[in-house]
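Below you will find the structure I want to go over with you.
A single protein chain has been omitted from the complex, and every remaining protein chain is retained in its original position.
Up next is subunit A:
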Amino acid sequence: MNIVVCVKYVPDAQSERTFDSDNTTDRVGVDGLLSEIDEYAVEEALKIVEASDGEVTVVTMGPAQAADAVKKALQMGAHKGVHVSDEALHGSDAPATSLVLAEAIRKIGAPDLVITGMASTDGIMSVVPAMLAERLGLPQVTFASELTVEGDTVTIRRDGDVASETIVASLPALVSVTDQINEPRYPSFKGIMAAKKKPVEQWGLADLGVDAGQVGLDAAWTKVTEFAKRPPREKGTIVVDEGDGGTKLAEFLSAQKFL
C-alpha cells in the first residue's frame, strides 16, 4: 500500500495573520507550521502502512519555509518528502494548487491512496481534495471520521447533518479525514533523528511539466479586490453572578429584542 499525503504549511492561527500588498495571504512574515488538520492525515496514513506494508510520501506546495511542514511529517514517521516550490506559484488559488499537486502525485507514481486533511486551518475552504479527485480521476471519499482499507476497497464513515453515512470506493481513491479519525502522534526523539536522513525531493514547475502561466496570482480564476480588517468588537458588558446573573442575562436578551 503506497500512500501520498498532501500537507500544507500555514500561518500559525495563534499569531497575527494578515495579507501582503498584493492581497495574498502573508505566508512569509508570520510564523508557520504544518496545518494541524493535516497531522490527522499523516497519522492515518502511517497507521495503514504500519498494519500492512508500503510507504508514505508527503507532498507539499509552498515557499521555502514550507519545508518545515514536510519535516514534521517525516518526524512523525512518513518515509519520503516532496517539496514543490517555485517563484511562479506565489498567489496560486485552489484550482492551480490542485493542478500542481495532481502533477506531483502523478510524478511520485500511482499511489493506492491519496490522503488529505478535510481543510487547511488558514483557508478552511475544503475544496482542494475534491479538485484533486477530479483532476486525478479518482473516487472521492471525503470527511472521513473512520476509515478501513480491505483488499482493494476503502470504506469510510462520514457524519453528515442529517445522517451518518457509510461510503465505499475502490482503490486507488482520494480520502480526506476529519480530526475525529485518530489522535496524531508526537514525533519521538528517534523519529526526529531519523527524519534528518530521509529523502526530500525539491521540484519546480519545470519538473512537473506545468506551465508557469497556469499558476500564480496572475493566472488565478478569482481575484481579491479589497480586504479590510474588521473593527475589533466593542467591549461588552460583563457582570459577575451574585445570584442574579441569569436574570441579568435574560434582561439583556430582552433589551436586544431576542425574546
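Note that in this section contacts are C-beta pairs under 8 Å (C-beta built on N, C-alpha and C of every residue); 3 or more make two chains touch, one makes a residue touch a chain; residues count from 1.
By definition in this document, contacts and distances are computed from a predicted model.
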Hidden chain of the complex, named as in its UniProt record, picked from "Electron transfer flavoprotein subunit alpha", "Sigma-B regulation protein RsbU (Phosphoserine phosphatase)", "Molybdopterin-dependent oxidoreductase" or "Sn-glycerol-3-phosphate import ATP-binding protein UgpC": "Electron transfer flavoprotein subunit alpha"
Sole contact to the chain not displayed, among A:Q65, A:S85 or A:T121: A:T121
On subunit A, residues whose C-beta touches the chain left out of the figure: 13-14, 17-19, 37, 93-95, 98, 118-119, 121-131, 133-135, 137-143, 145, 155, 159-170, 173, 178-180, 220-230, 233-234, 236-241, 243-254, 256, 258-259
